[in-house]
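The excerpt is restricted to a subset of chains, each kept in its original location.
Chains: A and B, in written order; residue numbering restarts at 1 for each.
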Amino acid sequence: MPSTTHEPTFAVKTPVFEGPLELLIELVEKRKLLINDISLAEVTNEYMARVSHMQQLSLPNTAQFITLAATLLLIKSKSLLPVLELTDEEEEKIEDLEHRLKLYQIYREAGRTIQNIFGQHMMYESAFVLPDEPIFVEDKFTNLSALSEAARNVVTNLPKTEIKPKVQVKKVVSLEEMIDRLHERIQRQLKLRFSDLIKDEKERGSVIVGFLAVLESVKQGSILVAQARRFDDIHIEREGKGAPGYF
Amino acid sequence: MELEQHIEAVLFYKAKPVAISWLLKFFATDAENLGNALVSLQQNLSTRGLRLIVSDTKEVQIMTAPEHAEVIERIRRDDLKRDIGSAGAETLAVILYRGPISRIEIDRIRGVNSSFILRNLQIRGLVERVGSESARGYSYQATPALLAHLGIEQKEGLPDYATVATALDNFAATQPEAEDAAT
């Protein structure tokens, strides 16, 4: 179960996911799917939508979610463009994600059991009975120099303010913006190359979102995409213009 | 018999003499029932390391069996011979510099649970509970005996007092008020 935010500023209760694996597994389980490339491709759009929503809310940790999104997009692209050849490294990344997700699922289930039984039937130790008249026992620590040193140690080991990491979220182009831009350019240019589409984007996240936008349009049938060889540029065309029927 | 196990758990938990009249009321039972349960408990414990002691004052208590007295005495002496250790010293320092301070605050400062250390410091007469138990547990302060031993009349006289106190105060200010930290 995702933890729910208690921030009064959100009028609508938005489930807040602590990490990307939690969000991903939630999406897979919601559809009652097993963890594999097919199910992951299926949840990619929703995952991206959630992440773009997180960006709009400027939630912390969004950067971690975007890192995982890159792998998810690889899976998605492979499922939409079977001709797409993946490098060994990419294949590994995908396998690793599936692996981590399956392992995480086991612990998540185990965690549910623990949450259910936690504190339900406590076992108690004996209550501490205060000695009536404790005898004063001194030792090597009961002097000012040892105790002030101990105090300094305590201060040194204090956690640095808040432990919760506050990752700086960089502004990444939203999915919608990217799709709009794509359509506009197709109208104008009829044919463009993927590298042109993203050439002004320096952020990796924008490239990812741009790529998803292309894939999305392919799925909707509004453009045609082709890639001659891997690492080659992807050619995008408006459908119905009888351009080279690459695939 | 269930009552017997209930009584055993309660006496173990209380770890001190409990009035039979209290047990009667607590378990809402009659003298015969309770008597039978106590006799049975006494019998069952007779072969074990613990005993059920019934006092003239109509109190009952679970204690270690007398044949283990020597072993227990050895532990008691060993325990007192051992020093409080660096974890004990740190806990004691927090109480000295910032006491009276609740257990939860001590735990947060040190990032670990201090219950057992606090017991040891109390047994050694180094710290004592103050006031009554609140939602944050008891508060603790240094005993007069410790202060006299250290020759300290007021906290401000402790080495680096200002630095340590400020650091601990600043830390406390970053901590959530409520108990419900995100676990």
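List of remarks:
Keep this in mind: a contact is a pair of C-beta atoms (placed from the backbone, for glycine too) under 8 Å apart; a residue touches a chain by one contact, two chains touch by 3 or more.
Bear in mind that the values here come from a model prediction, so they are computed numbers and not experimental data.
Stoichiometry of the full complex in this file, given in the displayed chain labels: A x1, B x2.
Methods note: only the chains that are shown with their structure count from here on.
Touching chain B in their complex are the following residues of chain A: 3, 124-131, 134-148, 150-155, 157-159, 161-162.
By the touch criterion given at the top, residues 9, 12-16, 80, 83-86, 88-90, 92-94, 96-97, 109-111, 119, 122-126, 129, 143, 145-146, 149-152, 158-160, 163-164, 167-168, 171, 174, 182 of chain B touch chain A in their complex.
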